[in-house]
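The complex appears here minus one protein chain, its other protein chains still in place.
== chain A ==
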Amino acid sequence: MNVTLAVKQYVTRMIEDSGPGMKVLLMDKDTTSIVSMVYTQSEILQKEVYLLERIDSQNRDNMKHLKAICYLRPTKENVESLIQELRRPKYSVYFIYFSNVISKSEIKALAEADEQEVVAEIQEFYGDFIAVNPHLFSLNLQGVARGRSWDPTMLARSTQGLTSVLLALKKCPVIRYQLSSDMAKRLAESVKLIITKEYELFDFRKTEVPPLLLILDRSDDAITPLLNQWTYQAMVHELLGLNNNRIDLSRVPGISKDLREVVLSADNDDFYANNLYLNFGEIGTNIKNLMEDFQKKKPKGQQRLESISDMKAFVDSYPQFKKMSGAVSKHVTVVGELSRLVAERQLMEVSEVEQELACQNDHSSAQQKVRRLLRLPGVCELDAVRLVMLYALRYERHSNSALPAMMEELAKRGVSEKYRKMVHSVVEYGGKRVRGSDLVTATDAVAITKQFLKGLKGVENVYTQHQPLLQDTLDQLVKGKLRDAQFPYLGASSLRDRPQDVLVFVVGGATYEEALCVYNLNRSVPGVRIVLGGTTVHSTKSTQHQEVLVLPTVLTTVLTTVHSTKRY
C-alpha cells in the first residue's frame, strides 16, 4: 500500500532491466515529476543514469554509446515522438515503458517504426501518479470540473491515474462513492469500466477482505483547504512551495548561495521524515535540539585540537559532522524563513480566528474578530479573502450576516474585484446547497453530545482544533459504520466486514491536513491501511513570481468551476 515505494520499485526495475552501461532516461513532462518525487538526482546517478531528457526536446544529440530508458505516458503525442525517435534512433538501444495501458494499434505503429531493431523492451509500468508520501498521492490536475461535471479529458486522466494506483498496489477494489456528488459517481463508474475491460490485469490474488476504493468530492468540505496549516510539510508547501521535493529559497533575505534551492525529501532526510507531521511549535523544539546537538559535536574554531586524539576524534567524526552541518543549516534556514513569514503575515492571529470560525459557534465574536483582522495592515490580501470566505461558508444563512460589511472592508483594503467575487464562488462551490453531509453543525444526537463534550474539555491547541470532515468519514468507515445511503457501493458487491486496505480519492484535491489525519489513523488503528489521493494536493501555487498573489489551488479549482458554470 506504499505508493512511493510502488513507483520507486517500478523505476528501479526499469533501470535494472537495462543492465550496466551509461544510460539516459527519456521522459515526458508528467513522468518527469513522477520520477523526481521518488528518486533524487544522486540516487539515480548511482544507477548509471547520467542524463535526463524530455522526449519532446529537439536538441538531443546522437549518443550511440548510451542506452535509453523511456518512461512515458501513453499519449498520442508521446507515441508520435517515440515513432520519430525510433526512425532515427539517437541511442543504441531503447527500453520503453508506458505508465499506463497502451493500445495494440500504437504498439504496432511503434513496431513498424523500429526498422533498426533498437527496441529491447516494451512494457507497461503503472506509475501514472505522483507519490507525495507513502500514503498520499496526487494527479497534479487543476480545474477538473466544468461546472458541476467532469471535463472529459480530466475524467479520462483521473481514471487512468486512479487505475494505475490500483495496479501499482495490486488492488482490485470494491468501490464506494459519495452520493451527493455526480463527479464522484462518474469517476467511480469510469474506474469500474476499466477494471472490467482490463480484467486480466486486475486479476490479483484475492484477499479475505477485498480492498475498498472510496471516492469523495472536495465540494463537500470546502473549509479544510481554506485553513492555514501548522505541520512542517503543510507549511513548507503552503508558504514556501515544494516543487518536486525542492524548495526555492532564493527570495529569503540574505540567503547563502548553496541554500538557494534545497531538497526536502523524507526518503533521505531524517529530520524532515521525523518532523513531517509535527506542528510548528514542536519543530521549533526539535530544531533547537538539533542545533544543540550540532553545537556539541562541532569543533569550535578557537578550540585548539590539542592532542592527537583530539584531532583523531575530529577527523573520525568529520563525515557525520559534515552531513549534520548540511542538515542543520538547511532546516534552520527553512524553519527560520517559515517563522519569518508567519510573523510577517500574522498567521498566528489569522489562524486562531480561522479555527474559531471553523470549529466554534459564536457568530458575534467571530465576525468581530474577522473584521478586526481585516483592518490590520499586516494581514495579507490572501488571508483576508480566506477569512471572509470562511465566514461566508460558515454563516452562510445566518440571519445577522456581516458578509456585506466584510466585502466592503475588502474593497477598502484594495482587494481586487476578482478575488472578492471568489467569496461568492466559494459559497457556490461548497455551500450548504451542495454539501451532502453537514460540515459544521451536527445533526444526530451522538454528534451533538460529542461536540458538547469537546466544548467542555476545552481545546489543547487553538491552532489545530479543526478536524477535517474526512476524519469523521474514515472513522466511520473503519468501524464499518459508514452509511450506505450516503456512500453507496457501486455494483452489487458490498463489504460485510470492516475494511482493511482503503484507498480514498478526493475529486477536487486533497489537503495536507487530511493527509495528516490519514497518517494518524494509519498509526492508531491496527490492521487498517489507508491511502489518500486527490486530483491534486492543495498548496500554494506559482511562488516563483512575487508580484502574483499567492493563490491556493482550491481557489483555482473554484475559479474554473465557477467560470465554466457561467459559460455553460
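Just so it is clear, contacts are C-beta pairs under 8 Å (C-beta built on N, C-alpha and C of every residue); 3 or more make two chains touch, one makes a residue touch a chain; residues count from 1.
Here, contacts and distances are computed from a predicted model.
Enquirer: Please identify the absent chain by the protein name in its UniProt record; candidates are "Brix domain-containing protein", "Rabenosyn-5", "GATOR2 complex protein WDR24" or "Ribosome biogenesis regulatory protein".
Expert: Result for the unshown chain: "Rabenosyn-5".
Enquirer: Decide which residue listed in A:V174, A:V263 or A:V528 touches the omitted chain of the complex.
Expert: A:V528
Enquirer: Among A:K76, A:K104 or A:K481, which one is in touch with the chain left out?
Expert: With A:K76, A:K104 or A:K481 as choices, the missing chain is touched by A:K104.
Enquirer: Just one of A:R60, A:H363 or A:R498 touches the chain that is missing; which is it?
Expert: Touches the omitted chain: A:R60.
Enquirer: Can you work out which residue in A:L82, A:M154 or A:L169 touches the chain that's missing from view?
Expert: A:L169
Enquirer: List the chain A residues touching the unshown chain?
Expert: Given the touch definition above, chain A has residues 1-2, 5-6, 9-10, 13, 20, 22, 42, 45-46, 48, 50-51, 59-61, 63-66, 92, 101-102, 104, 107-108, 110-112, 114-117, 119, 121-127, 133-135, 167-170, 201, 204, 258, 266-268, 270-271, 273-275, 278, 286, 289, 293, 299, 301, 305, 308, 311-312, 314-316, 318-320, 322-324, 519, 521-529, 531 touching the missing chain.
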